[in-house]
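Scroll down for the structure; my scribbles are underneath it.
Left out: one protein chain. Kept in place: all the others.
Let's look at subunit A:
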Amino acid sequence: MPSHALTAFALTLTVALPGAALAEWQPNRPVEFVAAAGPGGGTDTFARVVQSALSKNELLTTPIIVANKAGGSGAETFIYAKSNKGDPYKLYFGTQDAYVLPLANKLSYSLKDLTPVAALVFDPFILWVNPKASGIEDVKGFIAKAKEAPGQIKLGGAKAKEADETLMTLIERSTGTDLTYIPYKSGSEAAIQVAGGHITANVNNPSESVEQWKAGVQKPLCVFESERLADKTVIADGMSWNDVPTCVEAGINVPSFAQPRTVWAAADIPPEALAYYVELMTKAVATPEFKGYEERGAQIPRMLTGDAFKDFIKKHEASYAEMYKANGWLKAAE
């Protein structure tokens, strides 16, 4: 191309672009959703539900591609975000892992490499047992059994440290018991181990155990929330989510331990793009597909965006840092 043609081309671009930038930012090519979990995992389902809600309701007309980067408990996703600084065509889906992972492991990314978009929904945590195999029917029975034989109650969860093991240490501290944590690859795997009577109890999100509850091989003891869950539809044994007591009611003083389902973008994306995605996510949450997802998982419909989300991140990170410190899990100072 001759140079004057190039100049002319550049000129038209500079003339045309300001107009485009003033208008609302719109993606004009495929958007990638990166899930910080393997296929089938909680975060993967989350990302794909948002994908289906957006494309079914034609809220986003460019194609959406979901990719899984589950390596390093999901750290791979956020490292990938760091290497795509300023790219508004990629969104990253996770939980609190985005800011909790760097606490214990030496990782090359930090929260500075991410732009918070929104927390779409909160997943509560529930303490489960297999009533037949363990003989435990309620929290009282659970605590009594734990005191009777210190270290003999095996409690399963997903992965080491992070949410599940942290929650176990909170239970131990508030009840003065000694439990043994057994990490599995996923929350559903731990649930099956409880259902099969191989371990005593587990903590996970409602959706990971609800089918075992219906089958009568698991029972929810209490929910780690300040209020009971809202859903009053009967699920099993004549009980609904609403009939599950809060843990504080039942005798474990751990008031709130929900897990946010979060969406991130890379650092330094154009503010218009961020505004666009915040609005897009707000629309996604209102779709019937997303409502169905919330109901199935007995999740708490609480959306956070903008400063409210940033404040939440700061507080949540600080509380995790404190718990990690108490457990001696913080990474060694460099």
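In the analysis below, a residue touches a chain if its C-beta (ideal position, glycine included) is under 8 Å from a C-beta of that chain, and two chains touch if they have at least 3 such contacts; residues count from 1.
Here is the rule we use: contacts and distances are computed from a predicted model.
Peer 1: With one chain of the assembly withheld, which option in "Tripartite tricarboxylate transporter permease", "Cbb3-type cytochrome c oxidase subunit", "Predicted Zn-dependent peptidase" or "YtkA-like domain-containing protein" matches that chain's UniProt protein name?
Peer 2: Missing chain, UniProt protein name: "Tripartite tricarboxylate transporter permease".
Peer 1: Any idea which of A:P27, A:G72, A:G141 or A:G251 touches the chain not displayed?
Peer 2: Final answer for the missing-chain contact: A:G72.
Peer 1: Which of these, A:F142, A:Y184 or A:F224, touches the one chain of the complex that we don't see?
Peer 2: A:Y184
Peer 1: Considering the complete complex, identify which of A:Q96, A:T177, A:Q212 or A:T287 is in touch with the unshown chain.
Peer 2: Selected residue, touching the omitted chain: A:Q212.
Peer 1: Which of these touches the unseen chain: A:L59, A:L107 or A:A250?
Peer 2: A:L107
Peer 1: Can you name the residues of subunit A that touch the chain not displayed here?
Peer 2: On the subunit A side, contact with the omitted chain comes from 38-41, 44-45, 48-49, 51-52, 55-56, 64-73, 75-76, 79, 104-108, 151, 154, 159-162, 165, 180, 182-185, 188-189, 192-193, 195-196, 198-199, 207, 210-212, 214-215, 217, 292, 296, 329.
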